[in-house]
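Data first, discussion second: the structure below is written as structure tokens.
With one protein chain removed, the remaining protein chains of the complex are shown where they sit.
Order of writing sets the chain letters: A and B. Residues in each chain are counted from 1.
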Amino acid sequence: MLTDAAAIVTARLGVPNSWTLKAYLETGGYAGLRKALSMTPEEVSAEVMTANLLGRGGAGFEVGRKWSMLAKPRPAYLVINGDESEPCTYKDHMLLEADPHQIIEGTLICAYATGAAQAFIFVRGEFALGIERITAALNEAYAYGAVGPNIFGSGFSVDVVIHPGAGAYICGEETALLESLEGKRGFPRDKPPYFPAVKGLYMQPTVVNNVESVSNLPWIVLNSGEAFKGLGQGRSTGTRIFSLSGHVRQPANFEIEMSKTTFRDLIYDPKLGGGIRHDNQLKAFIPGGASAPWFGPDHLDMGLDQDAVGKAGSMLGSGSVIVMDHTTCMVRASWRITRFFHRESCGQCTPCREGGGWLDKILHRIESGAGREADLDLLLDICDNIAPGLSWPPQKTTICVLGPSIPSSITSAIKMFRDEFLVHIKEGGCPFG
Amino acid sequence: MAVLLADGTPTQVETVTITVDGTSIEARKGEMVIAAAERGGVYIPRFCWHPRLRPVGMCRMCLVEVKNPRGWGLAPACYVPVADGQEVITDSPKVKKAQDGVLEFLLINHPLDCPVCDRGGECPLQDQTFAFGPGESRMIEEKRHWEKPIPINPLVALDRERCIQCARCTRFADEVAGDAGIDFVGRADATEVNTFLTGTFESNFAGNIVQICPVGALTAAPYRFKARPWDIDVIESTCTFCSVGCRISVQSSQNRLTRHLGIDSDPVNHGWLCDKGRFGYEAIESESRLTTPLVRGADGSLTEASWTLAMQAAADGLRQIVDTSGSGAVAVLGGARLANEDAYAWAKLAKSVLGTDNVDCQLGDGLPAEVVLGLPQATIDEACAAPAILLLGPDLKEELPVLYLRLREAIVDKGVPLVELVPAGTGLTRHAAVSLKHRPGEAATVARALVGAIAGARVSSEGAGGVSGADLVKAAEVLGKEGVVVVLGRPSLAEPASATVDAAGVLAQGLPGVRFLPALRRANVRGALDMGLAPGLLPGRVSLADGAAWFGADSAWAAVPGGRGLDATAILQAAVDHDIHALILLGADPLADFPDRGLARRALDAVAFTVAVDTFANPSVRGADVVLPAAGFAERPGTTTNIEGRVTRLGQKVTAPGTARPDWTIAVELATRLGSDLGFDSLDSIAAEVERLAPSHAGLTPAMLAAPGHRDGLVVPLTRPQAPVEPNRPVEAVEVAAAEAQGETLLPEPEPDADAPLEPLAGVRYDDTAAASDDGRPPLLTFVPVAATSPSPPVDAYSLRLVSGRSLYDAGVLVQQSPALAPLAPGASLRAHPHDLGHLGVTTGDQVRVTSSRGSLTLRAVADSSVLRGSAVLAFNQPGPGAADLIDARQPVTDVRVETVAPGSGHVA
Partner (left out) sequence: MARLTPDNVRRCRDLIGLYPQSRSALIPMLHVAQEQDGWLTPEAMEHVGEMLDITPAEVYGTASFYDMLFTTPVGRHLVSVCTNLACLLNGGVELLEHAEASLGVAAGGTTDDGEFTLEEVECIAFCGAAPCLAVNWRFFGSVTTDAFDHLVDDLRTGRLADEVPPHGTLCRVRRNVGLTAGDATATPVAAPAAGTTEGA
């Protein structure tokens, strides 16, 4: 059911020049920060804890709990993850361009609550306009007194630095992001021991939160954690942006109430996806970005609920829903996703680096008509060698979870559309042309 | 867990207990499961893990099952620290599938060119494939391709198709050597190791990456295709290319040396070698090796002669001079090339038979024996554990490379602060807490100010000796702790040893609890000094005065010199003054190594008779009257002593060329022809006499050194604390593989009659704290500093004051006779501060004429802002005319005028 919950993080979307300080202030901007500064950091954290805001970056960890895990010897750093590169996720891109002040305000509230010595907003390098907008916004915010020394006369001081990335998906993974922020190759760090909350940026305790996650903070501070928790249900509270793409009539970012809204609503509601293009049939959809296992039409009535989706064997991940209609070649779709992971592997772990390339080659061979029947078992066995048992959370065969994410699309495609693979193999080519 | 020190003292190591495959293992707190399991006898396969590098957990070969709160799960054994009660399974089907999977991943893109790979036969990838791997590749697609071997520097080639991205080489370069000239390039499965686009991997340690590469991706240019591992014979030995004494595995194939590998000696080299030590073995086979005796004939030319004839000629020549001009007319130069036993035999020959004390194993380029042996001593380990290190010596990165690695690790990883008191920047400068760059010749002035500051004296803001007051204050803060270790050597050959001795004396008296680690470069200089090859010294670190009675009373010694003789500089001067008529050059090349070439040349020209005992026909040898060929490194057994006083065994692997023979046998025969019997018929007989007579070596027997637990050697006197003996130390797979390739254990041990390695050392009779023991043994030398004098002359505004240290690659025989190393000598160029060069209108690359009171030469100028203003730096002993042509050994400093020259004008010496 599409609820009438008001937008939280996309409320300013249609406002002219929404990215300027003027427009931001006219629409209630920085009131959340002012209010937060009038509270103690503990009170702010408590509101966020009550809200049960789940991280919007992919892992879905409670933001408030993450803050509370920050290890003691300080300084601590705050890093905002705006590296958004999960295929078909484009919400943070939009927020950076449309509402950069909201991100800055959320960052400052988070910095205040966690006592961070300095904050960094890591923005995906390719987002040129987003970087320009948020840099300009930061300049304005400094001039306005919202950042820097003695913010709004509260005595609280913090600096914020916009850090542009340079193009590498893996830098969205929080420990790779920290390495990259330290000026190095984006190699994820092994956890343990390198949990950011313990040994993060410069080996200091660090909070890493997603752009959308912190964009919720001004609203939560202003409206209370209870109010946020009043939206959605269970652990999936509040609203969330879903990036809808693929074969829908109206692909776009939609902010909707979690859990209560279903995939069917998202894809078919005229105010949302508007249904499959050309009234085609839904063949499959991916509920949470390219790393997530696929769902078929039988899952349409599931709510956009983190736990429900998890229990069904997939994940809500980065909040991107990709819709494939009946004309889609599933071999090709899974090959394309596999190729993405192959190219984006950082190259550290043998299973991910070599396995990704091998799977890419086999799928490409099948897609182009030179497949062998034995290839399906081979694919599954290679997947099993990358992620034994294909369980989640995965075994520690790799340093980060990019490696164990590679099998998702392949095992989904083979499980759901084995025949299609066999047709490719037997007919020596793609039936979809 | 108790670990026994070599002297039997147990030390406690904090341990936890873990269970591996059902067996409980005592593991050291903080170590990784992979290392603990290995101690307990369970070998977990690995590629990226290396005991001396930080773990990265990249290859994932070491996956095992570890029980965690959520149940059993796969985890990399190299990245999981041990914890009490931890349970680990390394042999379950789940583990096997995971490991096989990783192995298969590593092989799908591997070229499988084992038959033509240098690593074939000692390759963990090959071995593991053989042991666990699948028979056939399941990947039918095209493999990844890279251009076949590319040179990453003149010594090392890289085959990226064989690379398994384990990061051992890049970690070594960055973490250990501090030369991050290689890095990963690219991403995903296009990741390669490479240098900068327009650069090479510049490092004095490049060969180590070949050794630790677990596959054949990195190969050494001098070794490529030389031998197959299974044809190789191995013996453990000690590198004698400098005085650090790295343990090495010397390998040969068909009586030719093929390779040196570093052995992981915990107290010394940690498995590392410098490239000179690793690749210098080529010199052994050089064309210019002396293979047969030579005697200067009536026509004035050197001609081949039989040993009998040559020995007689040598004995006759010496006898005649002793008879006509007295014992003091004979002098012996050199001896640091020799093994300890050789050095003892020659010391005995010179002092007891020839009766001369004009003996010096150093060539005016070291420090007096009293200073080297007589100051309170520190080992390398002790230096690395000191509250602070003070470097008063040369650029260790160039002169004692592996000592540089050890200190760098202590400084960078363990946070030991370093202060440098040096005339020019060194390889450690970037890691120094404070680098006190002093004006040449003024180290003592700075030392005095420093010691004053530590004692609380006010430091004037203008400082002292070219060092600012602020830096002195900073250094005093760092060094104001009990037990600082001074690394002491000759920072510059353009000033006499006295400048350094004065400074050392000041520090010895002014720093509480200070100890010294000598940083002399020449091979076995420490052993030669211990054996008495220095004026005023007798074997066993005793002075002539203290030891005369003890040696004089022993029947083995015919006589003891009557008084203190001359050092190298004085010997050469005496030769010029016609007070010395005969010279014995014991592996010495004064024309190349003495700081003042003019004096050396005049001296060699002036003496009536010269005997040269050497391995190579170097320039000084070519002027000798009798030339006796000696066996070189790897051609004779024996023992050697490193800078710490650590005695280790040398291994013989090949036979000496022609009729060349060990130096000690030459001494024995020469003595016989001079009418004396040295009393030696074997190395052991020499060792026995050393043990009996030389106080520093009391208790040290060959059997003890041969005991398996003492492969790292023993520090003399044996009363010094010894390094712990580690049972089952995790060793690098390559070392094991190299040895096991021929079904041997790593160390071919001679009959271990001391088969209880962990028992306390037997027979230690000497206590160096006692002034003299009951049985009349003389006390060990101590150095009593005298108030320093030698002020430097005032600096003249038109001159630059010269600093001259050595570089790793030079014009020395060893480098020049190694085809791979010879081109690496950088050549002489004059480095000076851009400001000083600017005054002359000179920039980098210009030719300048450099003139001292001694000579003049034309050099390339290099502007270098790390050089102190008013100083000029010129590397010693580079091919062609150089610093030795400018230095006057009698002057306290060497001032040079620098002028521009029109391009094209040549060298003038």
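Methods note: contacts are C-beta pairs under 8 Å (C-beta built on N, C-alpha and C of every residue); 3 or more make two chains touch, one makes a residue touch a chain.
Small disclaimer: the values here were computed from a predicted structure and weren't measured.
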Interface partners of the hidden chain - shown chains only, full complex considered: A, B
Chain not shown: contacting residue from A:K35, A:H163, A:K191 or A:K229: A:H163
Listed residues B:D183, B:E495, B:D567 or B:D614, member touching the removed chain: B:D183
Absent-chain contact - pick from A:T3, A:T50, A:S68 or A:Q118: A:Q118
Touching residue (missing chain; options A:F340, A:W358 or A:F417): A:F340
Residues in subunit A touching the chain absent from view: 17, 19, 84-90, 92-93, 97, 118, 124-129, 131-133, 135-136, 138-139, 142, 147-150, 157-159, 161-169, 180-186, 202, 243-247, 251-253, 286, 290, 320, 322, 324, 328, 332-333, 336-337, 340, 343-344, 346
Missing-chain contacts mapped onto subunit B: 174, 179-187, 194-199, 201, 430
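Criterion: only the chains that are shown with their structure count from here on.
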Geometric centre distance via CA averages, subunit B-subunit A, whole Å: 55
Residues on subunit B engaged by subunit A in the complex (per definition of touch): 56-61, 63, 73-76, 79, 94, 97-98, 101-102, 104-106, 108-109, 138-139, 141, 144, 164-165, 184, 186-191
Interfacial residue positions of subunit A with respect to subunit B in the complex: 168, 185, 190, 342-351, 353-358, 361-362, 365, 378, 384-386, 388, 395-399
